[in-house]
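Note that this complex is displayed minus one protein chain, with the remaining chains in position.
Chain nomenclature is as follows: A and B, assigned in order of appearance, with residue numbering initiated at 1 for each chain independently.
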Amino acid sequence: MEPVVLRNIVSRTLSFKFKKSPLQGFSKCKARCLSTSAQPQPEKINNVCRTHENDPRNHTLDHVGLYYTIPVEEINGVLKNCVHPWHLRLMNTFNEYGMMVRKPAVELNGYIQNVNLNHPIPRFVLYGRTGAGKASILLHTMQRFHRDGWLILSVPWAGRWVRGWYKEVSESTYKAGRYDLPTDGAEWLAHFKHQNEGKLANLKTTSEYIWTKRENAAVGTPIEEIINFGQTRIKFSSDCVGVILKEIRNQAQTLGLKVLVVVNAVNAFYTQWNQLNALKNSGKKKLHPSEISLIHNFKKMLTPTWTNGVAVCTVEEACNNLNERENYTPLYLLKQEGFEALDPFVPILVPEYTEKEALSTINYYIEHNWIQNAHGRTEEGKKEIIFVSNNNPFKLYQVCTSL
Amino acid sequence: MATSLSSVQKASKIILFARQLFYLKSCSHTAFKLQPCFFQVSPMSQYSPIFLDPIIDKDELKKELPENDLRRHRPLKAPNTDCSISPLFYDPTVQKFTNIMMKSGNKERVRLIMRKLFENLKHMQIARWNQATTLEEKSAIECDPLVLFKTAIDNCKPLLLTQRIVKGGIAYRVPVCARPKEQTFRAMKWILESCRDKERRIPMEDKLTLELMDAYNHQGKAMRKKQEVHKICESNRAYAHLR
């Protein structure tokens, strides 16, 4: 079976074979001067694991399974707080911010590109097994549309808003029966400001907002001012988030803003979290997600009541209670309430690695000296790693950590 | 450093003497080598004594067994769950260390710690490797976590240990040469103990990473413990004959 697959890889990557990257040449001497590591293998055609097309706008299905590099500015800018800690640590160690082009990412970007923005916002839901790479696809999409100048509203991990040990929960100043998360609100404001630096200049409020008797925001206040206010007076941070989201919704059409809403683990918005670290009010009652003002505001972003935007969500098993993780499909994880709220949406399955992708990852690791075991560099060893990881990207990383 | 070296030299003399004692009886043209007999088997073993240890090495498996090999005729034991024929997932030293670290049979957790330990070691060394500019500097940095781990343990292995022997109502701490198995065990135990003495809030894998890197560079608490033991043996060398 295997040679056929390898030949496919070869035919697809033939165009990249002759372009020798400086890093590939570098990796050879890396392996050679290691006293204990195996002698560097002669450069094989099937060891190709990277593409020189570093602009996500130009990625097509031909680039699937290959690694491209992200500039540091974008990692620290638009993608900040969105990369998994382990992934970021790995990239830092490699001294190169490489990420794989996955098929669902290319597909998703194609859909979004061809969307008619004058219609109410379309919604895409990414689903797949834990560790299949849903969050990485969000990174790819975010990077791609950031380059096109879209406004990005991202929630790196929605589960954070429904849980926490000793987290401060206060009654909402705006509406009774709703609860604010001051620190989380302020955090999100900072995150939003960081992601969209230089894109918020035109945004101004269209109505007056009165925080207290003395403090208010008049019509025409720049959004940045509201962000600053929310960060200094964190009591009102959740309300500030609400204001910003509302203004964006209202003005997207008129100002010609293109908005990308990204929510990782959207099922946390619709399912009750019942574990010990669930958020509770002063009466020790566990809070339903809809009672939390941040979530309430963000849910509005996912409704098709506005235009000039796209919403991309993922559903995660980890945000459901322990006894509700049998399946990874959106219907099961979102439950009735969430499914009805998001329906109709475009489900996109994020599959686990194909053999080509897994081999590409292993080769990428080998290139960066991450796999030190001599047996791991042989064809047989690679097969064994893939078997044990069961093609799951995160498991593959876990297996390779100790090699 | 100079004093510790000289103590090692003296210790090696003691070892020579001890070995002479040990092999004095079996002086002949050819040393008789007795086969494993039925009464040498562990009393609680579930296997019948005719069962032999399996071969867990692919290269050795592929070689044909010699004519007079017992394994041609005898049944072999089944390897444990944590044994693997692939050198990727199995190393006897790592397995031993894992089992020594394990508490109340929670192997999954210990294996996770080991995995993170190796990850830390790799992160640390590869980042340094990337920072190094010249080829010489790079070749001096060891990136293989397994080699780092084994070297660190080798560095902590004591040559001598003391044994408590009572003669005439007085207990003496008699220096004896440590057997290879005991050396490994002591080295691992000291490394683990020194990690467990540290701040409790730091994860075990981080403490182990620091301790192993220290031991790799001939420093750290476990190394000091070894030198202490050597010092005691050195001061008690007058009792060596009581062994």
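As a convention for this text, a contact is a pair of C-beta atoms (placed from the backbone, for glycine too) under 8 Å apart; a residue touches a chain by one contact, two chains touch by 3 or more.
Assume contacts and distances are computed from a predicted model.
From the set "Small ribosomal subunit protein uS9m", "Acyl carrier protein", "Cullin-4a" or "Alpha-1,3-glucosyltransferase", the protein name that UniProt assigns to the chain left out of the figure is "Small ribosomal subunit protein uS9m".
Within the entire complex, contacts from the absent chain reach the displayed chains A, B. Hidden from this view is one chain, which touches chain B at 29-30, 32-35, 37-39, 46-47, 50-51, 54-56, 58, 61-62, 65, 67-79, 81-86, 89-90, 107-108, 111. For chain A, the residues in touch with the chain missing from this view are 1-2, 129, 380, 383-384, 387-388, 390, 392, 395, 398-399.
The criterion applied here is as follows: only the chains that are shown with their structure count from here on.
Chain A and chain B have centres, each the mean of its CA atoms, that are 45 Å apart.
Looking at the complex, you find that chain B touches chain A at residues 86-89, 114-116, 118-119, 122-123, 126-127, 129-130, 135, 138-139, 142-147. For chain A in complex with chain B, the touching residues are 29-30, 33-37, 89, 92-95, 368-370, 372-376, 381, 384-385, 388, 398, 401-403.
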